[in-house]
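Complex shown without one protein chain; remaining protein chains in place.
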Amino acid sequence: MNRFQEIREEAYRANMQLPELGLVLFTFGNASAVDHAEKVFAIKPSGVPYADLSPDNMVIVDFEGKTVEGDLNPSSDTLTHAVLYREWPALGGIVHTHSTYGTAWAQAQRDIPIMGTTHADHLTTDIPCAPPMADEMIKGNYELETGHQIISEFHKRQLSPTEVEMVLIGNHAPFTWGKSATKAVYNSAVLEECAKMAYLALMINPHAPRLKRALIQKHFERKHGPHSYYGQ
Amino acid sequence: MNRFQEIREEAYRANMQLPELGLVLFTFGNASAVDHAEKVFAIKPSGVPYADLSPDNMVIVDFEGKTVEGDLNPSSDTLTHAVLYREWPALGGIVHTHSTYGTAWAQAQRDIPIMGTTHADHLTTDIPCAPPMADEMIKGNYELETGHQIISEFHKRQLSPTEVEMVLIGNHAPFTWGKSATKAVYNSAVLEECAKMAYLALMINPHAPRLKRALIQKHFERKHGPHSYYGQ
Amino acid sequence: MNRFQEIREEAYRANMQLPELGLVLFTFGNASAVDHAEKVFAIKPSGVPYADLSPDNMVIVDFEGKTVEGDLNPSSDTLTHAVLYREWPALGGIVHTHSTYGTAWAQAQRDIPIMGTTHADHLTTDIPCAPPMADEMIKGNYELETGHQIISEFHKRQLSPTEVEMVLIGNHAPFTWGKSATKAVYNSAVLEECAKMAYLALMINPHAPRLKRALIQKHFERKHGPHSYYGQ
Partner (left out) sequence: MNRFQEIREEAYRANMQLPELGLVLFTFGNASAVDHAEKVFAIKPSGVPYADLSPDNMVIVDFEGKTVEGDLNPSSDTLTHAVLYREWPALGGIVHTHSTYGTAWAQAQRDIPIMGTTHADHLTTDIPCAPPMADEMIKGNYELETGHQIISEFHKRQLSPTEVEMVLIGNHAPFTWGKSATKAVYNSAVLEECAKMAYLALMINPHAPRLKRALIQKHFERKHGPHSYYGQ
């Protein structure tokens, strides 16, 4: 048994969930799972259809983005994953999609406002939209800089990546993460649903207010607080 | 055979219909079925995926929200169900979802206006949106107070829960009910469809009028009046 | 073999296509197939789920709406079908749905404008929206009057039911027809798609013009004119 078998299988399962949940068209997305002890992660090979994936063809990559094991090229977004794992050791998995509503908000260059309890069940703030990157960053090491853009936006807004597990890159698309790759996929689906609900709510009532503080706190805490009572 | 077998099976079947009808993402919803003679109801266990449900793992709860039978935690919304069953003995089943269009109207803090016969086939009024709860209610016994908010909104508007079997909680999402859990699920799907149709109609024509009285009466009565002639 | 076997089977197949094409929720729709020689038609029984239908439980009804054969109540919309068959002998089948986008235009009380060739492939005019019926008509024999409303709207606009095989009833929903029940179902799907495309086009560009005359003629004639060259 391969020593990276566990992250291979987790990354494989997470990637396979993306088309099942309607979050990707063709190969427009990728998921990875990390082994922080070994400082490597398993990620989808670039441009390979989901139907052809298996745990065996996941690519094992180190935190500099160098391939450790595997014959295929890793996802073109590999360096973004690498930066986030390196900087944020709490992350167990990362997902990138171009899901329709999330991407539309990114193209609109707008944070997804927190307008309901569906959103507050998962995070207490708007889903941040980082501005499009500066031209020098784009022309330089683009995917590495995408990771830097995410981290610098979180610093600027004083957000914690364990409390806010999702971001939009302006004009690009969502990235999500979590303590596991499965949780990161879950967060991608949550982002897409919140993106759609916020869109519709603002079309119905352009003056609809953001969710009030007491409801934000209550819903987040019943799922995530020290006295949470959701789940088993 | 378990003495609560009937409500276990009804609650199970109702919960399983929610993902089939596209009304829930992941575990964002729950259904219950009541036994008014025994003053208990069967409800979905909290946070358990639909694929793992069975009649056996439905949780049996009394009208104070205390577990009577079952090893799993009941839905975190259990106290809302309990209050509604206690106050409204005509209810046989209750469903809570975060269905997309219904939730968008809740986030917009707007009643869903009665604009067509699809709506009038089921109720003669707008689908009421109760205002977001007061901060004290939220910080107190939140789910219990959610039940109170629904009942007090019905009192304020002089609505009958046997005539209007659905409500939105502002900034939160829909609750529906009916003489059985199956009927409550049906009402959740009806609410979602009416929510979508009203949204689209107002986008096409922001000045579209509400349905006129004669059509409201006719459509409701042909399905529900003393001389109804719909169905077998 | 039953002497109405042919229309029973055609009506059955047409009804079964409605959920397959996503045109109905629950039992919100019905299809019928006519035998003009016998002056009867086969129609869906009222309120029966599609999964429980069979050719045998289609109800055979005459042009006054009286049941000729069958133990179940026919669709509550039976008299509308009866009026249309009686007045328009060219009709072989009729379908009524509450399909989402078509119904939204009916609720908006707007004709669906002819904005593209998809629409012109099927008819050369806007899809007419008859105004909501007068109160006396609604309080009288409602379903019969619904048929009259359709026919009188076609007279008023000088439309031919063999050229325009679809209509919206204001605040209610679409009716479609054709030389067979299968064609009527096809027209229901066409109406829904044209309704969605016109909605989206007007959201993108509220000043988008209607299709110009030369394109209307060309597309309609290549499918339906004396020198048509579409199909086999």
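A, B and C label the chains in the order they appear, each numbered from 1.
Going forward, contacts are C-beta pairs under 8 Å (C-beta built on N, C-alpha and C of every residue); 3 or more make two chains touch, one makes a residue touch a chain.
Values in this document were obtained by computation on a predicted structure and should not be read as measured data.
Taking the complete complex into account, the chain left out of view touches A, C. Only one of A:Q107, A:T125 or A:S180 touches the absent chain when the whole complex is considered: A:Q107.
Interface note: of C:E6, C:D62, C:E87 or C:E193, the residue touching the hidden chain in the full complex is C:E193. In the complete complex, the residue from C:V48, C:A104 or C:L211 that touches the missing chain is C:L211.
Listed by residue number, the positions of subunit C touching the unshown chain are 115-118, 186, 189-190, 193, 196-198, 200-205, 208-209, 211-212, 214-215, 218, 222, 229-232.
Remark: the residues of subunit A touching the chain excluded from display are 25-26, 28, 45-48, 72-73, 76, 98, 100-101, 103-110, 132-133, 135, 138-139, 142, 171-173, 199, 202-203.
Operating definition for what follows: only the chains that are shown with their structure count from here on.
Interface residue usage between subunit B and subunit C, two copies of one sequence, is largely distinct: under half of the residue numbers at the contact are used by both copies.
Put simply, the chain closest to the centre of the protein, by Cα centroids, is B.
As a whole-number value, the distance joining the C-alpha centres of subunit A and subunit C reads 46 Å. In terms of their C-alpha centroids, the spacing between subunit B and subunit C amounts to 33 Å. For subunit C, residues touching at least two other chains: there are none.
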